[in-house]
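Here the complex is missing a single protein chain, while all its other protein chains stay put.
Labels run A, B and C following the written order; every chain starts at residue 1.
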Amino acid sequence: MDPLIEGYRKFRAEIWPTERARYEALAHWGQSPETMVIACSDSRVDPQTIFAAVPGELFVVRNVAALVPPYSPDVGYHGTSAALEFGVKVLKVARLVVVGHGQCGGVRAMAFGPPPQARDFIAAWVEIGRPAVEAAGEAQEGRQSRIEAEVVRLSLANLMTFPWIAEAVAAGRLVLQGYLFDVHTGVLASVGKEKLTPVE
Amino acid sequence: MDPLIEGYRKFRAEIWPTERARYEALAHWGQSPETMVIACSDSRVDPQTIFAAVPGELFVVRNVAALVPPYSPDVGYHGTSAALEFGVKVLKVARLVVVGHGQCGGVRAMAFGPPPQARDFIAAWVEIGRPAVEAAGEAQEGRQSRIEAEVVRLSLANLMTFPWIAEAVAAGRLVLQGYLFDVHTGVLASVGKEKLTPVE
Amino acid sequence: MDPLIEGYRKFRAEIWPTERARYEALAHWGQSPETMVIACSDSRVDPQTIFAAVPGELFVVRNVAALVPPYSPDVGYHGTSAALEFGVKVLKVARLVVVGHGQCGGVRAMAFGPPPQARDFIAAWVEIGRPAVEAAGEAQEGRQSRIEAEVVRLSLANLMTFPWIAEAVAAGRLVLQGYLFDVHTGVLASVGKEKLTPVE
Partner (left out) sequence: MDPLIEGYRKFRAEIWPTERARYEALAHWGQSPETMVIACSDSRVDPQTIFAAVPGELFVVRNVAALVPPYSPDVGYHGTSAALEFGVKVLKVARLVVVGHGQCGGVRAMAFGPPPQARDFIAAWVEIGRPAVEAAGEAQEGRQSRIEAEVVRLSLANLMTFPWIAEAVAAGRLVLQGYLFDVHTGVLASVGKEKLTPVE
């Protein structure tokens, strides 16, 4: 038994019949999501699930640690920045949401270095998070949690280095928000400048 | 009324109670997904939904057009490659699945160029897909669909340029698969070397 | 920078000086256009541009899908019919031109229903086009294009249900014509009873 294929059959049997009209409208009219989410690739933190979202609702980037690099329009392959450009300039989303989470392996790699066998790309990628690691301070007690919150703040700050994001925010056309999801309690918290506020 | 917060409340009321034990185990033991998915950011093609997956089941990268760049371990920020390294070398997934889809805006950008207002990053990113555009040929009839299938084949071929992926595949520890999702009919097709086969 | 205001300044600097005498004459004598155009609201299909028209040349109605409802002089608000009455009975235009176009969102709404979030008015409005949808037949291949042509034919037929239009046409004082504009190729085609003929 193949779990992916079993899952797809369940989708066909249980989800497709009720969502069919929505998918057909989305096929005819194209997508028009209000919200873009930058979330972690972690299998426990699926934004579609956490926000109980319907098809067409969320334009989603998922990468290691939900990181946004600073604006840097050079010739390299910038997957996250290209997705941001698509979401903000082509789809004109009204909301950009960064979703970090507890026990993040990407944050662990920032704090302690990646596992020795995995240093082709992870080390360079999590280097984006260095300012967050520094902002979190040296105190060991709760350090990983502090870095996790600082990484969300850093991604939000990096978003503002994209001129067309800063401009849309200034014009009131775009809102930026940060959240942290706690896998253990299932609680989502809003990430403010100073503290976390659980969403009621 | 905020649809994201409403969605989260629905998650808390309807999903969390039945999934709580799973999330708690995933918090205590860490994630251990069998499958890694590379899918498109498109809001209509959420892999968690299409595979009716449970928390902890899928490690997910989502970027524009579900593209995998060729192996290139230089100093740039390689978000997708870093996630692949995390999935294959740290989490040791047994399966790598590329999910493309119909009406893909990223493929449209490959075929016709990005919209004029969005050329900071998208043009460079979809350049990864150039061999797929060439493989699809010039015939206009059905060209976008042909490119969509070729992009999945290209991403699968690029995965094999990562030495630790090729090695794991050769050793039988890792399987690569490609699928295409049709938004209009909700049908998933397996992408073979020559043709597409709808999943029954 | 406000693009509308910038555009107006460009009008003042570049268009007004050469068109000033024409505008002044049009202010002193009133408008006396030879042609009335019913075109779509679509931003890509501006009749003033496509016909390279000068101020005073075209009396223009623009609505969703360039639809003309059948004659129905009841108490409702009939914006398009009121404009027709103004054009034909007050301004005495010699020519009534319906301009449809490819990729029309209004025709898409006729064929597949409006997007779910937009059903206060669009559904009722595009109901005018139902006979065109039926005339286009069920074959999926090229269906939207066939409907687009049938909508132009339907609007021309509906124009003839207005007694004072039918009368003016019978008397040779008024000519009705239908065109389709292809956004992709920029080609205008004349809509005949059976086929389209590109304008040379």
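Here is the rule we go by: a residue touches a chain if its C-beta (ideal position, glycine included) is under 8 Å from a C-beta of that chain, and two chains touch if they have at least 3 such contacts.
All figures in this text were calculated on a predicted structure; none of them were measured in a lab.
Hidden from this view is one chain, which touches chain A at 29-30, 32, 90, 92, 94, 172-173. Although one chain is not drawn, its touching partners on chain B can still be listed: residues 108, 112-113, 115-116. Interface residues of chain C facing the missing partner chain: 3-5, 7-8, 10-12, 14-16, 19-20, 23-24, 26-28, 30-31, 33-35, 41-44, 46, 48-53, 55-64, 67, 69, 73, 75-87, 89-90, 95, 97, 102-103, 105-106, 114-115, 117-118, 120-122, 124-128, 164, 183-184, 186, 188, 199.
Everything below uses one rule, namely that only the chains that are shown with their structure count from here on.
Taken as a contact graph, the chains are arranged in an open line, each linked only to its neighbours along the path. In this assembly, the C-alpha centroid of chain A lies 15 Å from the C-alpha centroid of chain B.
In chain C, no position touches at least two other chains.
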